[in-house]
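Left out: one protein chain. Kept in place: all the others.
Chain naming follows the written order as A and B, and within any one chain the residues start at number 1.
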Amino acid sequence: MSWLLALPVILPFATAVLVFLLRSRGAAGRWLSVAGCGLLLVVSILLMAATWREGVIAAQMGGWPAPFGITLVADLLSAVMVLITAITGLAVAVYALADIDERRETLGYHALFQILLAGVCGAFLTGDIFNLYVWFEVMLIASFGLLVLGGDKAQLDGGIKYVTLNLVSTVMFLTGIALLYGLTGTLNMADLHGAVREVENQGLLTVVAVVFMIAFGVKAAVFPLFFWLPASYHTPPVAVSAVFAGLLTKVGVYALIRTFTLIFTEDTAYTHNLLLVVAALTMVTGVLGAAAQNEFRKILSFHIVSQIGYMILGLALYTPLALVGAVFYLVHHIIVKANLFLVSGVAKRLTGSFELSAIGGLYKSSPFLAVLFLIPAFSLAGFPPLSGFWAKFLLVKASLEVEAYLIAAVALVVGLLTIFSMTKIWAEAFWKPHPEGKEPVLSALDARARMALMAPILALATLTIIIGFYPEPFVIFAERSAAQLLDPALYVRAVLGAAT
Amino acid sequence: MNSLILSAATRILVALMLVFSVYMLLRGHNEPGGGFIGGLLATIGIVLYAIAHGSAAARKALRLDPLTIAMGGLGIALLAGVLAVLFGDPFFSGQWSFPFAEGGDKGFPISTVLLFDIGVYLVVVGAVLAIVLGLEEEV
Partner (left out) sequence: MEVLLALLIGILVTASVYLMLARNVMRFLFGLVLLSNAANLTIFVAGRLTPESPALVPAGMLTPQGLVANALPQALVLTAIVIGFGLFAFALVLVYRGYDALGTLDTDAMRHAEPIEDNEPTAKGKLEGTSL
């Protein structure tokens, strides 16, 4: 099993080395990056199959036994996150064939992209909280590079805000690890599950939990800590911001779900209620922020924030159904959000701008693109029968079950406001004629670029439709995954062996 | 910097530091030292050269782009981890070989652990030099 767990990390690293050495050869490096993502997808499907068959699987790197060595663990949540990372990675790698200019390629775009994927996969698979920190850093340094690659003024400006605020979160994370280690004497997450219950001063543990909550909260862009996101995500090329939008904040959400179901579950009355308030405020501020924007990618950026609120809501309610909703939401959201960013890139190509007031006419001249925008946009807003509807349905039902009527109402109202934003983009970019009378037809792009840009969008939209029309297997999957999250004993046994 | 003393002394110092950095790298398995500290020492040597003769000369002396060195190092470190699988062990298990071993003598031990350390050495040299030379040329 060892190789199956290690490959999702090793493959992107190996690809990164190769594409970096080929960075000035143009096509070879580009296609190698796509091939690396394809292999990653194959491996992640195998990993998914293995966890589906055997439950939680774990491997010790270097043969050192847990809790001393480096542990890699995959439960269903980790496996599906790796799978979705591979899907998004492949889609963006194909899109990048036509989106990234040669200057950025020679500076090492593809290598940084692969290192980012390695960091994301590592964060999903690690079973050790200090290694989680290391993977966050791998991911962070690659994302720093990608964000400012090319060095436009707006990119540098957004980059400075992104870098500084994320560094603060990193230091918070490190402090949290230090305090947790001081209290328990271990860093292995499975071992921590047992060790935190033996800590005498449970009040201190709650403080540590909140430190972690802040650290991961910055990464996940939740309510008072999200400012770096809308300041930076609209500045880099689309092939960068799509992968950021799809994956980076979700690593923060994953870390929150992992730590607050496995480690910090003693004082849920405090921690999870705090998360609930945060979730509600995140949803509302995100969607209101989006309503005030008039730039394609800025609107989408604020919607990332608002959608993060839904996932946190699932975690905060901490009932089986709510966690099912959270897992379902995570999977659905990554696909939809990355896709919307990819569509925005094509729209910019055809019309010449991201500013909604300066573009238009897409519906009339390229109806195909319009349909491909409508699918993820309506899914994001939660229209039946698309994937977003089921995700929201599960979460609202879970809140009604525990009689949290207020939060259910907030979730529904935010859904409505999301439609408002999506309609705004639709009306401005697609419906109204182009202000300069341009005809933004798809055939303006040459055939190869059109293939590279449209194929990933089409593939992701198809996935959204499949999840929407056949939600049953996905819900069953999310149920099993949530059951694993609520019963950490399985996870602990897989890591530490039958002895405990 | 145009100083005769510095550029004359640099010739000897750089060579010394590079040799010492390799010594640190090799002794790192059982005693304080290792790839990271060795790499930093080598970097300091090359930075000294860059101060004395300019960063363009330092880049020329390196022959390879610093980032290429770093990525090559990453590749070597990965290779060291993957080699273990060929012998049926988990990733990153150390693999040892003792050629010329006789009786109690360990002969000439070579291992994937050393290979990994060499990778770390190259990553440190490449990454730090990329930053330092980059900054040097910017300012």
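General observations
Here is the rule we use: contacts are C-beta pairs under 8 Å (C-beta built on N, C-alpha and C of every residue); 3 or more make two chains touch, one makes a residue touch a chain.
On a predicted model such as this, the values are computed, not experimentally measured, just so you know.
The residue touching the chain not shown here, chosen from A:Ser33, A:Thr235, A:Ser366 or A:Ser399, is A:Thr235. Listed residues A:Val171, A:Val207, A:Val371 or A:Ile476: the one in touch with the omitted chain is A:Val171. The chain omitted from view is touched by exactly one of A:Ile160, A:Ala291, A:Val402 or A:Ile419, namely A:Ile160. From the options A:Glu137, A:Glu266 or A:Glu401, the residue with contact to the unseen chain in the full assembly is A:Glu137. Residues touching the missing chain, restricted to chain A, are 130, 133-134, 137, 140-141, 144-145, 148, 151, 153-161, 163-164, 167-168, 170-171, 174-175, 177-179, 181-182, 230-232, 234-235 (touch as defined at the top). By the touch rule set out above, chain B reaches the unshown chain at residues 30-32, 36, 127-128, 131, 134-135, 138-139.
Following the convention adopted for this analysis, only the chains that are shown with their structure count from here on.
Centre-to-centre, using mean CA coordinates, chain A is 36 Å away from chain B. Within the complex, the chain B residues that touch chain A are 67-68, 71-72, 74-75, 78, 81-82, 84-85, 89-94. Interface residues of chain A facing chain B in the complex, by the touch rule stated above, are 2-3, 6, 10, 13-14, 16-18, 20-21, 59-63, 70, 108, 111.
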